[in-house]
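Here the complex is missing one protein chain, while the rest keep their positions.
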Amino acid sequence: MTQFADLTLREIRRDLHRHPEAGWKEFRTTALVAEELDALGFDLSLGSDAVNVAERLGVPADDEVAGARERARREGAPEEYLEYMDDVTGLVAQKRYGDGPTVGVRVDIDALERSEAMDDDHRPAREGFASTHPGEMHACGHDGHTAIGVGIARAFDEEGFDGTLKLFFQPAEEGGRGGKPMSETDHLDDVDVLFALHLGLDEETGTVVGGYDRPLSNAKIDVTFEGEPAHAGGAPQEGRNALQAMSTAIQNLYAIPRHADGMTRINVGRVTADNAQNVICEEARMRVEVRGGDADLNDYMMGKAERVLDGAAGMHDVDYETSLYGMTTTFENDQSVVDTVMAAAETVDGVDQVCGRSPFGGSEDASFLIRKVQENGGVATYVGVGASNPAGHHTAYFDVEEESLDIAVDVVTESIRRVAAES
Amino acid sequence: MTQFADLTLREIRRDLHRHPEAGWKEFRTTALVAEELDALGFDLSLGSDAVNVAERLGVPADDEVAGARERARREGAPEEYLEYMDDVTGLVAQKRYGDGPTVGVRVDIDALERSEAMDDDHRPAREGFASTHPGEMHACGHDGHTAIGVGIARAFDEEGFDGTLKLFFQPAEEGGRGGKPMSETDHLDDVDVLFALHLGLDEETGTVVGGYDRPLSNAKIDVTFEGEPAHAGGAPQEGRNALQAMSTAIQNLYAIPRHADGMTRINVGRVTADNAQNVICEEARMRVEVRGGDADLNDYMMGKAERVLDGAAGMHDVDYETSLYGMTTTFENDQSVVDTVMAAAETVDGVDQVCGRSPFGGSEDASFLIRKVQENGGVATYVGVGASNPAGHHTAYFDVEEESLDIAVDVVTESIRRVAAES
Amino acid sequence: MTQFADLTLREIRRDLHRHPEAGWKEFRTTALVAEELDALGFDLSLGSDAVNVAERLGVPADDEVAGARERARREGAPEEYLEYMDDVTGLVAQKRYGDGPTVGVRVDIDALERSEAMDDDHRPAREGFASTHPGEMHACGHDGHTAIGVGIARAFDEEGFDGTLKLFFQPAEEGGRGGKPMSETDHLDDVDVLFALHLGLDEETGTVVGGYDRPLSNAKIDVTFEGEPAHAGGAPQEGRNALQAMSTAIQNLYAIPRHADGMTRINVGRVTADNAQNVICEEARMRVEVRGGDADLNDYMMGKAERVLDGAAGMHDVDYETSLYGMTTTFENDQSVVDTVMAAAETVDGVDQVCGRSPFGGSEDASFLIRKVQENGGVATYVGVGASNPAGHHTAYFDVEEESLDIAVDVVTESIRRVAAES
Partner (left out) sequence: MTQFADLTLREIRRDLHRHPEAGWKEFRTTALVAEELDALGFDLSLGSDAVNVAERLGVPADDEVAGARERARREGAPEEYLEYMDDVTGLVAQKRYGDGPTVGVRVDIDALERSEAMDDDHRPAREGFASTHPGEMHACGHDGHTAIGVGIARAFDEEGFDGTLKLFFQPAEEGGRGGKPMSETDHLDDVDVLFALHLGLDEETGTVVGGYDRPLSNAKIDVTFEGEPAHAGGAPQEGRNALQAMSTAIQNLYAIPRHADGMTRINVGRVTADNAQNVICEEARMRVEVRGGDADLNDYMMGKAERVLDGAAGMHDVDYETSLYGMTTTFENDQSVVDTVMAAAETVDGVDQVCGRSPFGGSEDASFLIRKVQENGGVATYVGVGASNPAGHHTAYFDVEEESLDIAVDVVTESIRRVAAES
């Protein structure tokens, strides 16, 4: 008897909402889903079997990860799956129902690093399922996505379909840290059709978008400048000033030339230089994010940014290191599978508006999974399932209308049945 | 019966060393010294009677101060004096022994914000009197200075001298935060001769310096830039970027023109801009320190720095605020009282070398008390009492040889007797 | 008998090509055209009657203008018209042929400030009509435009059309300096239909574009920073460094945030700071150009740029002045008149391709005249007349195929006849 066994999708979503886990900390989420899918007869790949560990981006410090795993244990994560995972989160679950095509569904499972509103204007607070983890919140609907993944598995439990189902429960989507390492495994090699999905995105409950695509590419790097301290009064000439290097870099990063081929962006955040005021700064850190209308423009920005960092460090005789914190790329849906989704959606209860392809305003690391499938000759789409929101994504008052959960399950399962029937 | 009553100066120093209190948090120190001097018959002015509250610099946040006061209570600070102090530290104690001159002695009582070495190479650790307050340490000898202040009071207890003794137990010397507010009271108005003193300063035990003077002037300001956040991808034009303003300021602060009249310095530390990488930075903070070979050069630097801050903020359409964190000025000793100290020191047991005036390499906010006395027609000197150190001031292994405590008491009391006798 | 009387359009164009006159120096050009149109019975408004003198942008220094006027006299400009012009170039010429609509034609008459290729690969050099004015060249076809303006006047000389013709010979198009002052007169108030035109623009002879529109907005300002010199060795603190201010400004100009609504650009050129290396820089100058996909984006850039200049100057305690060197805005053609041109062009000998509206890649200050007409309820289009070029606009080898001159005259006159007929 699994912990999720008697829970509805709504109840699962609320349980996850109370226990949000940020990127690479999704131990409880992964373990509970694994337990449920195990019971439903899926073959499981967890942790380092689900993601390419060497390719993981933006992994928190070891003690933070260990703390999150310990917290998961305290909060009921089944020990068996925690052990399998070791210190890596994520799950790929597979079940063969028939000879037909292999169909993948990708859902993301991580929470955001932000606190949740706790007043009665906010339904999760009012109804007792707000986050119990300060500084973490499901403010982007991934709690719902996870529940939908479970719902799809349940939906096929009796009748199945003529093919194989692969469910990708991807960690660390926020920041674009988990998509790439999940794509760099062989799990996607045999996927013929991939569905990714997202709730909300400013569409009302009842609306289905056959495919969002052409998201921005982005990349985020953490930069550390390492200089040499010195007494700012007694021997300023002996310092190698990491802060001067960083300030010069910031000035010039914002001044990277605009590109005539399309949209580019750059920003700097999380800046710290923690020296005392009378010591020449020894270490300074920042996170830099670039974006581009496509992957080339993103690469252009990153190339220029690296040159700026190198010059600024050299100028002040300091060392620097960069590490990729996260990245996304762009993708385009396949019209055929968009059409399938649209046709399927028309038949689903609760759907009152069906739209075609639409540009995705932000960034998404499902891009890596989608491109991998397409490179192997498969097709994919990124489905939007409307869910009326009281407040915008990533804000403290974000919430999803839970009717959208069943709609999402129905749209995807009906699409999968049609894919299987058509092939 | 006071807590200090049965303790030697060495024991008092060690008790204080175990309970270091950083600037504006010296509740236990102040209260225990007050209790002792009360018992010795001194009139006490504590807290807002000892310092000009409105002129205090670099005061920590209210909850930090309240926490320090509560800690002091837990660690034995007598309630009566804590109540008198309310939330302000510092003490001026006065006792009249005769009709002669009023002689002041200023000692500073605060600890540094740094952790102490805890291994056996470090005597305080080895002998069990290392700091029990993580992040605070008497790494500049002010524990000894405080004990010396008590020792001087004790020394006159039987015979007194022909005059009045005023003891200034000054808070928050580190950063130059307490000298100015203590000088801006009327306690110094009637002081004819002021002695300030410091242990160590790279001189061996047995050496006495009649007067260190001409320290550097400095000033430290905390700067906050306040802009407007915006999504760095979706609407960069709507942001007002506090980080760009700060970076521009940093670049230009370091580029303030050198001054032909003498030494100038500038440095920036404690830099933070805590926005997420995809948000245009709304708030950025830094601490700026300027120095000058004299007060004019220091003012030159601060004037230029303010202009830079103003321009940088205006350039990026952000607001900014500065608050003075601390400051020191320069001073010159009076040769007459330097001579008195030198002559007195020659007579003191344990003194084997007596030096004249010497330049003080760093900064000192005793400067404000000294200047106040001199403005009123009094004289002053800043006495150095050698104390062999195993490691430099402000480092984790700093310690003072405790023989220096009695030497200091003897040098100052003998100097006071001579002053009284000569007048 | 006028000087142009016996010349074909091709000969007029070649005469002008040999005597190129840069912006606000078009004395000979204006005077010879005036003489010719006078003979054809046009009413003339010259110089300050043709442009709003107070609104002129980027006017050269008085002695340069005077020199150009003197050169024009030496090179045959009729004295009568030079006198009328005084020191201002430009011409509006009007003739009433019938009661119908007032139709305007705008041509620009100035040359570029650049030298012409003088080798035999370049037809003007080979055939003896290359520029005789070093540093000035008709490298954008305005010599042809001027000839076309004369050709249109000649074309109506016998039969006229049912309406009034107004010819606008606009000075100083290069840099966007003459369009605004010509538009700020009352000459355009009664214009019902305005044709502007341009040769070349990468289209072959025989192609006609009914209307180029949506050019970029731009603005150019000259900036002078004025500080205070000082000896860089002996008294650096006494300087107010105009160069530091300018460098800070340049850094931050390039770092003006990108705008999510569309294309923005910024660039800095013509930078000088002419101090000796041992003197703190007293004066520094630069020219700043901003562009935007529309007028709002251009204004956004200029607003930000001004803020940067102000902050940079304030930061280094220097004064600064800006003067507008030139500007253009954007416009959209009226489809009705584009259609008229396209229909007319189909009937013209030598035309083998007729295109509709097309985006104009660069900037054009005909925009001000077009918008003025449209504000008054009139319609306008900016016609492109192909003219095979051996080399790009603004290069030393630029030339136009002269068959295009008659094509242009025919397209415009036929369009005017249709406008008159339709109204």
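Each chain carries a letter (A, B and C) given by its place in the written order, and its residues are counted from 1.
Just so we're on the same page, contacts are C-beta pairs under 8 Å (C-beta built on N, C-alpha and C of every residue); 3 or more make two chains touch, one makes a residue touch a chain.
Predicted model, so just to flag it, every value in this text is computed and none were measured.
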Options C:173, C:192 or C:289, residue touching the unrepresented chain
C:289
Candidates B:30, B:131, B:251 or B:298 - the one touching the absent chain
B:251
Would you indicate which residue among A:41, A:67, A:98 or A:234 is in contact with the undisplayed chain?
A:234
Which candidate, C:185, C:244 or C:404, sits in contact with the chain we can't see?
C:244
Tell me which of A:317, A:346, A:375 or A:422 is the one touching the absent chain.
A:317
So one chain is hidden, and I want to know which residue out of C:129, C:169, C:212 or C:254 touches that hidden chain in the complete assembly.
C:254
Chain A positions in touch with the non-displayed chain are 234-237, 239, 241, 244, 248, 251-252, 255, 257-261, 280, 300, 307-308, 310-317
Where the missing chain touches chain C, by residue:
216, 218, 220, 232-234, 236, 241, 243-244, 246-248, 250-251, 254, 265-281, 284, 287-289, 291, 325, 361-363
Please output the residues of chain B touching the missing chain, sorted low to high.
251-252, 254-255, 257-258, 263-265
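Just so it is clear, only the chains that are shown with their structure count from here on.
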By mean C-alpha position, what chain is farthest away from chain B?
C
Chain A and chain C: spacing of chain centres that average the CA atoms, whole Å:
53
Please set out, as single numbers or ranges, the residues of chain A touching at least two other chains.
251, 254, 265
